[in-house]
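Of the protein chains in this complex, all but one are displayed in their positions.
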Amino acid sequence: MTPTSSTTTPGVRVGSERRALVPAALLGPGVLFLIVFMAIPVGLLAFYTFFKRGRFGGVVFEFTFDNWIKLTEPLYLGVIGQSIGLALIVTVLALLIGYPMAYAIAGLSPKWRTVALIAIVLPFWTNFLIRTYAWILLLNNAGWVNQWLQGLGLTDAPISMLYTPQAIVVGLVYMYLPLMVLPLYASLQQLDPALREAATNLGASPWRAFRTVTLPLSLPGALTGCIFVFVPAMSNFVIPELIGGGKTIMVGNLVRDQFLSARDWPFGATLALVLTILLVLVILVQAAVSRRLAQGARNA
Amino acid sequence: MRFPYRITAVAAGGVALVLAATSCSSGGGEPADPTDAGPQELVVSIWADYYPEDLAEQFEAETGIALTIVHHTTNEDVVAKLTASSDPGGDVAFMSGQYAQALAEQGLLAELDKSLIPNETNLYPEALELAYDPGNRYSEPYAWGTTGLCYRPDLTGYEPTSWYDLLTPRPELVGKTTMLSTDRWLAMPALKAQGHSVNTTDDAQLEEAKAQLLETKPTLLAYDDTTFYAKLVSGEAAMVEAWDGWCNYGIAEDPSITFVIPDEGADLWVDTMTVLESSQNKDAAMTFVNYILDPEVQTWVAENILYKVPNQAAMDALDPALVEAYPTLGITVDELFQQEVIVDLGEDTLKYVDLNSQVLATN
Partner (left out) sequence: MPETSVNPPTAVLREVEPSARPRTVRRPRGILIALWLGYVFLYLPILVVVIMSFNDSENLFVWRGFSLRWYPELFSDAAMMQGLGNTLIVATGATAIATVLGTLLAYGIHRYTRGGLIRAFAIAPAILPDLLLGIGLLTLFALLSVTLGLHSVVIAHAVFATAFVTAIVLARMASLDPSLEEASRDLGAGPVRTFVRVTLPQLTPGIIAGALLAFTLSIDEFVIAYFTTAPTQPTLPIVIYTMVRFGVTPQVNALASLLLLVSIVAVIAAQRLTRLTGSSK
């Protein structure tokens, strides 16, 4: 196909000065909004990380690196490491569960597709705390599942399912599943079936066609989904508290404790920022990777 | 295709609608019970279900001041909000004593004008000299109590009397206990069991407490600050660390539940009423505080929330049947004052936060 640029059809070409306005008009409002309401607040708190905590919260303007040094203590590194580990498991599980679901939904007829999407999201229009209590009701030692198991004679004593790291993982997967399914669906739904059909026409089995055509093309959506799940999983503090029984804490709990209990805003901001920097790096990598993949897919 | 235009139109309409709606509704909020009895309005921030349901109506009927009650979640949240923005709205804020102390030192609380609070004399003399705010300059006590063991005798099989019953539980009780993990109440049982003060800042003592707490952790079912009484009622737990008033909610569902203050002693916490320095209605706010301190009102409060109030006349007027059903209401002031009042530790509060983090983070 001939690569086109607007210069080949003179009558239609938009002047180059006007062309510069277009990106500004598109990006301007959003970027401005985010600068004022995200960059500046975060910048404020980032600024605070180099100062000392006020006695009761807030900041005293004496410059120090102490907050960043404190970060390297084994306690904090340990919690960060554990959180990363748990969040990774949650993300992988969400991907394993979410991908087939998104794939199935993308394969439905348009009418059912919308219904299916709404059905994914609908549970999350009930309050998260209520849903968490529902899980507790189901899984606790005197809860429904244990009662059923014992009633059916399958077990003698209650199985301890709650207040463990495993329970936290389940809780987090449950909480963030739609964040995985929706971007995946958006990506899968757009895929040109002709590409896959071409592969099968050329002799590939359905599985091979899926693996070599569909899977790579859906990677941008999958990566987006992974980010959407990994990030909040790291900073959630309600699930580790209620479902984990407070026995396993994650970075989110640490951040909250620093801001609220310790009233140590500089250190709380430091923890939160480290987390954020880590994740921004991950996003940059993801952007580069998915751009490369999309190029590759287009050229295929 | 008209579809894309429709989206744009809907979005634009939506934004316009919402901006209109928000500017209409965020004029500072409407009072819950608008009356025509005078222009005064008061906003009071308190924990949910920690006051009689018709408090607003009764107060307005009595004083003509319109009352809006808003709920807050924890002490820490209130302090954080006040620190971030010295005027987050509101006139009266309920908070625990040690937090009132901290905020007062920051100058965020108004000094109370006692001429507007004559009912203060109804308080027990001891309640006028509480360590976190001697003379009640910035706060008036609303409810007080202690922390202890809340348990089900049928599940424990015996009657615990020591913090060690919780810290080093009998084999059959392993996995059936919970502890509080918030603020100072995680460390308190260990500190008391080891004979130290709840307000200690001595590093060696805190280390000792931490060591004990780390040993206890594997034996716990969970840390629970809110639903521990439900765990007792359902039988998931046999014995929990609990605030005395809160244990009553369990007793309300299962009268066999029992509360005991361990022999080693415990803390004395006080929930107080404060007037914010940023309030525009300080006089009305203090009228509210005064209203609460009226003995009849405090009896009514105690009966509703099942907590002890620091008001002698009020406690004497409590229905004896209620006290019999909820023995913690019968804890005398002398018994209460054998426990230690919790005070703010300023910078050293960090030590407790670090201790909590370390205990909770270690597997």
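Think of it as A and B in the order they're written, each chain with its own count starting at 1.
Rule of thumb we're sticking to: a contact is a pair of C-beta atoms (placed from the backbone, for glycine too) under 8 Å apart; a residue touches a chain by one contact, two chains touch by 3 or more.
Here the structure is a predicted model, which is why all the values come from computation and not from measurement.
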| item | value |
| --- | --- |
| Absent-chain contact - pick from A:L75, A:I89, A:L138 or A:A204 | A:L138 |
| Hidden partner chain, residues of chain B it touches | 1, 3-7, 11-12, 14-15, 17-19, 21-23, 25-30, 32, 43, 45, 47-50, 68, 70-74, 77, 80-81, 84-90, 226-227, 229-231, 233-234, 246, 249, 252-253 |
| Contact footprint on chain A, counting only the chain that is left out | 1, 4, 6, 8-9, 11-12, 14, 22-23, 25-27, 29-31, 33-34, 37-42, 44-45, 97-98, 100-101, 103-111, 113-131, 133-138, 140, 144, 174, 177-179, 182-183, 185-187, 189-198, 201, 206, 214, 217, 220-221, 224, 227-228, 231, 235, 251-252, 255-256, 259, 265, 268-269, 272-273, 275-276, 279-280, 283-284, 287-288, 290-291, 294, 297-298 |
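Simple rule for what comes next: only the chains that are shown with their structure count from here on.
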| item | value |
| --- | --- |
| Chain centre separation in whole Å, for chain B relative to chain A (CA means) | 35 |
| List of chain A residues in touch with chain B within their complex | 54-58, 75, 78-79, 82, 136, 140-142, 160, 162-163, 241, 245-249, 253-254, 257-264 |
| Chain B to chain A touching residues, read off their complex | 74, 76-77, 79-80, 83-84, 102-103, 105-106, 175, 178, 181-183, 217, 220-224, 227, 231, 234-236, 346-347, 349-350, 353-354, 356-358, 360-361, 363 |
